[in-house]
Structures are given as structure tokens and as C-alpha cells.
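Complex shown without one protein chain; remaining protein chains in place.
Now for subunit A:
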Amino acid sequence: MSALRTVPGRIAGPATFLDERLGAGGFVRRNIRKIFPDHWSFLLGEIALYSFVILLLTGTFLTFWFKPSMGEIVYDGTYAPLKGVTMSEAYASTLKLSFDVRGGLLIRQIHHWAALVFIGGMMAHALRVFFTGAYRKPRELNWLIGVVILSIALFEGLTGYSLPDDLLSGAGLRVTQGVVIGLPVVGTYLNFFLFGGEYPGEDVISRFYSIHILLLPGLILALVTAHLILMWVQKHTQFPGKGRTNRNVVGAPFYPAFMAKSGAFFLFTFAVIAGLGTFAQINPVWLYGPYSPADVSAGSQPDFYLAFLEGALRIMPAWEINLFGTAEAGTIPLSVVIPALVPLGLVVVGMALYPFIERWITGDHREHHLADRPRNNPHRTSIGMAVIAFYGVLWLFGGNDIISANFRIDLYTTTWAGRILVFVAPALAYAITYRVCLGLQRSDAAVLAHGVESGVIKRLPNGGYVEVHSRPAEDIEAHLRGREPVPVLAYDETVPPKGLRGPLGRLRLRMSRAYGGEKIPPVNGHPHDEDGQAALPEGQGALPEGQGRALTR
């Protein structure tokens, strides 16, 4: 086959047609070779994106058979154990979809798995962005969009898994209702508006249906589009390294390599989710039976992304206050309201505000296009780990009954463990992460100052032994030297600026000094200046210069 020298007619024709009508040539010229920096962690968001596409495709398929109705019918399908049982049309159509539509069960399970991967992918992506500081100026808006997408996705998941109207989804719906009705002042109203009357009513499935298949996916689609456009316009961040600065982007061009790789990655994501949908059973609704508010099965768990709310509900002490005593007003069920709102609120609001709080504390208004290595901003990394610990404890104790049953621990002991750990674990995570970050910074400094241990022991003329250290590979050295101290508010001791004189200003300054600054002194050393090494004249190392560089860390 000869190489292509000109654009073939089959492509040139339509391209000319489009360009004459859209003038797209300039756009394509600017963008077809757009650079995408390469790092495995930059692909986490893609996993979420592709899962979302899969959700749209499979979800559309499901709507062709699912009937969002709470009207009661007697089941007469092919699943024998439930024959003759009275159930809602929603549940019956889910059974039909699973058993009487070829591929229906597969698509249903792919849809459910894709939902889990979607939200898990978003969480991992958000953590990557957080720990590398990629939310900093100019990307704060895109970070906010991401936080909103994640929050909406939680509700999208909740409305989705309530639809089949089986016993498990009904238990979830019941908990949702208990939370809604418990909201101060407006709870009763919201309950009647959501359910069209008293729980469960006859409307909630069809209402959740339109929310689940139209309203929320529409919002997510719009926000994802905006997210991608902003990412495209602002260009991707990159890690520091040789030739990589805050003013450039280094990486593979979009066309052809990155485009092909992205296509492959979509197929990989789809393949993994399809494999899970095929071989890993998920939400076998036919085993649960139709919903009845009088029944529940032990070990009922929500999907993983809502388990932190479940855990919060479980470890909460029994607090309920009546503000006005026996009057018909003023009841606040704190044991419902606090776990339902506080953890979610803390995490979501905290995420949304973090870029702005950090900027306020550091006084850093520059643009940042180089991603931080997590160790190099130890307080941020520690805060992130503390939040993970907080979330993780709540998530874990969302299954305290499972823990209790499998590890033969007293049930109430697990609850008490959760009550204590939810405070202790974040503090521990913070302290440990902070020390680990500083330790890693020190080890980086040691690599820069002493070089990499080469494994070669050298005997000195005076009888002493030293290990020969070689300089790190150039790109690794550049990567390590890409560290930049966390900024601190500029401060003039004699005349403090106006904004820093009040109590808030002084607090800001104290936080700034604690948060920022150089925790481990920067390295100016050179391997050959060090003890032992210094005794070796240049060029007398174990290996000639150049080859003496370690190629890996």
C-alpha cells in the first residue's frame, strides 16, 4: 500500500461541502492537532464520560419496555415463582424486560453497572483533580460544574433504582420518604407534593421516571458538554517535567493517536461494563418480590454511592426535638435530618468552596496549568484524605449489619465504632497523610541532593565504603524540580495591609502561614557535593557520566 499523499475524494468532497457552508476549516486547523498531556490519572474522567454515554444508550433501550405505573396487576409472565402475585405494572414490566425480552436482562444489568461506574469514575476523577490542584484558576468554574454533575448524579441514581418497585427499591424509597417528611417546616408539604398524597401514593414512580429519564439526564448532558468545552478551551493540565512549563502543553496530538486511543478506551470501558453486566449479577429484582410497605428484607443496602447517607443514618444517636412541646409544630427529627443533610452538605459545599477558600488563604491569583504532585501541597492532600476517611467511615457503616454478621461482632459495637471513628478517622488520616507528604518531599529532596542509589558499593582508599549515587534521569529530575512552594500571603511586618488587621485578617494570615510555605527546604545540592561522593573526582564514578543516570526511580 502506498502512503497517502492527498486527501482522497471521498473525504475531500463532503469536507468541501461542509466548509463552504460552515467555514469550519479554521476551527479544524486550530483543533485537529490539539495537544493532550498523557498520564493515566487523566483518563478517570473519561471513564465517567463513557459510562454516561452507555447509560444514555442502554437507558433508552429500557424505556421501550418499562411501564412507569403503580397500577396493580396480577403477574402472568414466564418467571414461575411470582405467577399470580399482585404487583405494580412497573415491577411486572421490569420482570418482563428481564425474562421475556431477549437481551433485556443484559441491558438492564449493563445500565446498573454503568451507573455505578459512572459515579465511581466521577468520584475518582474529582479526587484526582483535587489532589493535583487542577481546580485552581482558571479552572474553578469547571470544578464547580463537576461538583454539580456529581450531586445531580446521586439523585439520578436514587430516582433510577427506585423505578423497578421491588421490595429493595421500595425500602430505599421509604427511607427517602422518611427523610423528606422530616425536613423542618416544609417536610410535610414536600411529602404530599412528591407522592401526590400520603406515602406511597400512586404517582411517585411515574414522577421519578420523568425526572430520571428526562430532567436529570438532560441537565447532566448539558453540564457534561459545558465541562468538555471548558476543558478543551482551557487546555488540559500537565505534570511538571522536562520541557513542560506553566505556559505550554506537551503531549500527543488529538489526531490521530489520541483520537484512536480515546475510541479504544471507550470500547474498553464498554467491554468491562458489558462483562460485568453479563457475569456479575446486579439487582436481581425477581428475587426480592413486589414492594409492600409492610415488608423489608434484612441486609437491605442502597447502591454504593448512597451508602454514606445510609451509614450516617445508622450511627446517628436518637435525637428528636420538639421546639414547642405538645404544640402541632416544631418537631425536628435530628436523627434523620442531620445524617441526611450534614455529611452530603459538608462534602458538596466543601468541594464547591475549596478553590475559593484556598485562593483566599494563599492569596494566589495566578493561573495554574501545572498539576501539583499531591505531596507538594501537604495540607490540601491531608484535607482530601480526611474527607475520604470521613466518607469512608460513613460508607463502611452503611453496612454495619453485614460487618456484624460476617465478623461476628456485636451489632451495637459496630454502631459505636462508627460513632467514634467518624470523628477519629479523619483526624488520624489528616495527621498521617501530613507526615507521609513531608516524608515523600524529603525523599524527593534526597534524590535531588544525593542522587539515586546505584547499588554499586565503592571502597575508598581510607578503607571506608560508600554507595555510588548516580544522578536521576533528566526527566525525573525535572519532574522533581517542578515543585513550587505553596504560596503564602505577602505580609509586611511593620505595616500590615488594611485587610489583614482585623480578627478575620489575622486568622487569614495565620491560616496562610500554616497552609503555605516551604515545609521541606528546597535543594540546591548536587550529588557530587555530597559526602563520600565528594571524594570521587568527576568522571571516576562507577559509570561514565550520562550512563550514570538512573533510568528509573
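One rule holds in what follows: contacts are C-beta pairs under 8 Å (C-beta built on N, C-alpha and C of every residue); 3 or more make two chains touch, one makes a residue touch a chain; residues count from 1.
As a convention for this text, contacts and distances are computed from a predicted model.
Selecting from "Sugar ABC transporter substrate-binding protein", "Cytochrome bc1 complex Rieske iron-sulfur subunit", "DsbE family thiol:disulfide interchange protein" or "Dihydroorotase", the unshown chain of this assembly corresponds to "Cytochrome bc1 complex Rieske iron-sulfur subunit" (UniProt protein name). Screening A:Leu22, A:Leu411 or A:Ile457 against the full complex identifies A:Leu411 as the residue touching the chain left out. Contact with the chain not shown here comes from a single listed residue; of A:Ala222, A:Leu267 or A:Ala514, that residue is A:Leu267.
When the full complex is taken into account, the listed residue touching the unshown chain is A:Glu474, out of A:Glu20, A:Asp76, A:Glu453 or A:Glu474. Along subunit A, the points of touch with the absent chain fall at residues 3, 5, 33-35, 38-40, 42-43, 72, 78-80, 86, 98-106, 138, 171, 174-175, 177-179, 181-189, 191-194, 196-201, 203, 207, 234-235, 239, 241-244, 246-253, 256-257, 260-261, 263-265, 267-268, 270-271, 274-275, 277-279, 291-300, 310, 313-320, 322, 324-333, 335-336, 339, 367, 369, 400-401, 411-412, 415, 473-476, 479.
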